[in-house]
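The complex is shown incomplete by one protein chain, all other protein chains being positioned as in the whole.
Chain IDs A and B follow the sequence of writing; residue 1 opens each chain.
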Amino acid sequence: MPPGHRPGHHRRGRGDSSSHPSGDRILVLPGEELPSQGLKPGTGTYRVGGKLYASVLGLLSPRPPFLSVVPLSGRYIPKAGDTVIGTVTDCQTTFWLLDIGAPRWAPLHVTGSPWKVEVGETDRYLHVGDAVVVRVESLEATGRIGVTMLGEGLGKLEDGTIVTVSPARIPRVVGRNGSMIQTITSHTGAQVAVGQNGRIWIGGSPEAIQRAREALEMIEEHGQRAGLSDRVESYLVSTDTTDDRGPTRPTAETAHRDAIPHELPPPAETEGDLEAEPPETNDEDY
Amino acid sequence: MGSVGAKDVPVLLSPEGLRIDGRRLDELRPIRIQAGPLHQADGSAFVEWGANKVMAAVYGPREVHPRHLQQNNKAVIQCKYNMAAFSVDERKRPGLDRRSQEISKVIAEAFESVVFAEEFPRTSIDVYIEVLQANAGTRCAGLVAASVALADAGIPMVDLLPAVAVGKVAGQIALDLKKEEDNFGEADLPMALVPQSGRLVLLQMEGHMTPEELSQSLDLGVTGCRAIYEKMKQALRDRYTTARLPAEGP
Partner (left out) sequence: MTGAVAAEILTTHILDLAAAGKRLDGRGPDDYRPVTIEPGFVVTADGSALVRVGETVVVAGVKLEPGKPFPDTPNAGVLTTNAELVPLSSPTFEPGPPQPGAIEVSRVVDRAIRAAEAIDLTRLCVTPGEKTWVCYVDIHVLDHSGNLIDAAMLAGIAALAHATVPAKRFELAEADYPLEVQHFPVECTFVRLGDSIVVDPSFEEEQAAQGRLTVATDELGRVVAMQKGLVGAFSPDDVRDVVRRALAHGERLRKMVQGGKA
């Protein structure tokens, strides 16, 4: 991972207002002609007859040399490098299928896991309903979303709970340079891990979880309004009944590290050493 | 007039040129559109159009079920138009009927013409339209609701799809027929417009018209669609614009 980048806080188009120049953002609708000013069509736009039009409902985002529209709604659209939280929906012979809230399920191949998994033994390590933190590695033209669980901060989530917000809100949840997450964790004592797909893991005491959850619901509902950080902060301060001022680690994106699995029981002895092969791309549906 | 066919045919057009509900020939019924009323759906819209009440929801893009319908290079767009049993004067038996299947097909095809489906291979974009109260023009109301729901769901498209039916009552071309006009009128022509290109992606006709009347109907319909388009955009703006969108950061 390049220096200066932290998981869950990559600079990318999706409503990341910290990369946007000053000035109110303009809401555009599909089919609306955009002031191109010589910029090239970026995501969320299309070009016809030399003119640029919006293709999604979203905020106009000039990002020279491109003009993009950042969606305000809709499912999570994966981007390579995103850290996301998913739920296992199926165990296949050499991979698990994860629901990451994207248009397709994402296959997590056994080679992308920290375990040595024998063919057909995937459900010994992860079963349907398990929640995991993974990173999006590849996006193929077939729509296949390749993910991996190898890496710092990735792995199975053992406790806590998951809150879901619209992916468009994630930049507000994180805040500029992590400031909003910092506000939430320091005022509640909760640990928080933010997935770019709108899934947010919260750990800690029940009270900490409840207050963090309420702060996140506030961001989900009022994320477009000005003065949101003040509102969230004053809510957290007014509901603070604990002395616990939170973890020493300031950035929440890596806070879930504690929840990563410890050693799983080793699999039973088997004949030989079965090494699973990565799938042929034309062999899988995913 | 004798007593045969004792149900009176209503006066569809007064000498002053007013229709059965007091509208002029080129007037739309009152239309109210609400974007995003449902919580479970990825996108939704509720349309009250004259006495029509139609709810639409979009789920997707998502995995295709059944799997064999999957397309390797794009999303499939599946549409299901359905009328609630209590939505019409004579109770409609729940379940598939041929009319609903046909309407579902033409609406799906209209959206296939504008949705950027290639961005989501091997997925399905599911559009559901439920007519809760019907008073003619439900396929147009359903299409309008579904179009707003698609935008609400963040689905990339060329444009929203306003739709309206033009008809002929008492020999005159009229915009947006209501139930009595549809029942006793001489023609019905529903259409859907892509405002960005000025082209039609849904067009059906039933009845009898001269080519001149048809041409007039097309122009009247396009004008009606453009007015509806503004309402659709306003509904979406109302949902997504709040006090002020902040410049940057929280």
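Methods note: a residue touches a chain if its C-beta (ideal position, glycine included) is under 8 Å from a C-beta of that chain, and two chains touch if they have at least 3 such contacts.
From a predicted model like this one, the values you see are computed outputs, not experimental measurements.
Undergrad: What shown chains does the left-out chain touch?
TA: Looking at the complete complex, the unshown chain comes into contact with A, B.
Undergrad: Which residue among B:28, B:84, B:170 or B:203 touches the omitted chain?
TA: B:84
Undergrad: From the list A:36, A:142 or A:161, pick the residue that touches the absent chain.
TA: For the chain that is not drawn, the touching residue is A:161.
Undergrad: In the full complex, which of B:12, B:57, B:222 or B:235 touches the chain missing from this view?
TA: Among B:12, B:57, B:222 or B:235, only B:57 touches the chain that is not shown.
Undergrad: Which is it among A:52, A:84 or A:209 that touches the chain not included here?
TA: A:209
Undergrad: What residues on chain A make contact with the chain left out of this view?
TA: Per the touch rule, chain A residues meeting the hidden chain are 87-89, 99, 128-131, 157-162, 206, 209-210.
Undergrad: Touching the hidden chain in the full complex, which residues of chain B are there? Just list them.
TA: 38-41, 51, 53, 55-57, 59, 62-63, 65, 80, 82, 84-91, 94-95, 126, 128-130, 132-135
As a convention for this text, only the chains that are shown with their structure count from here on.
Undergrad: Quick check on the complex: what are the chain B residues that touch chain A?
TA: Where chain B meets chain A, its residues are 42-43, 60-63, 67, 70, 72, 75, 116, 120-123, 151-160, 194-197, 233, 236-237, 240-250.
Undergrad: Using the touch definition from the top, list the residues of chain A that touch chain B in their complex.
TA: Residue positions touching the partner: 17-18, 20-25, 27, 29-31, 44, 46, 48, 53, 55-59, 71-75, 103-105, 141-143, 172, 175-176, 179-180, 222, 224-229, 232, 285.
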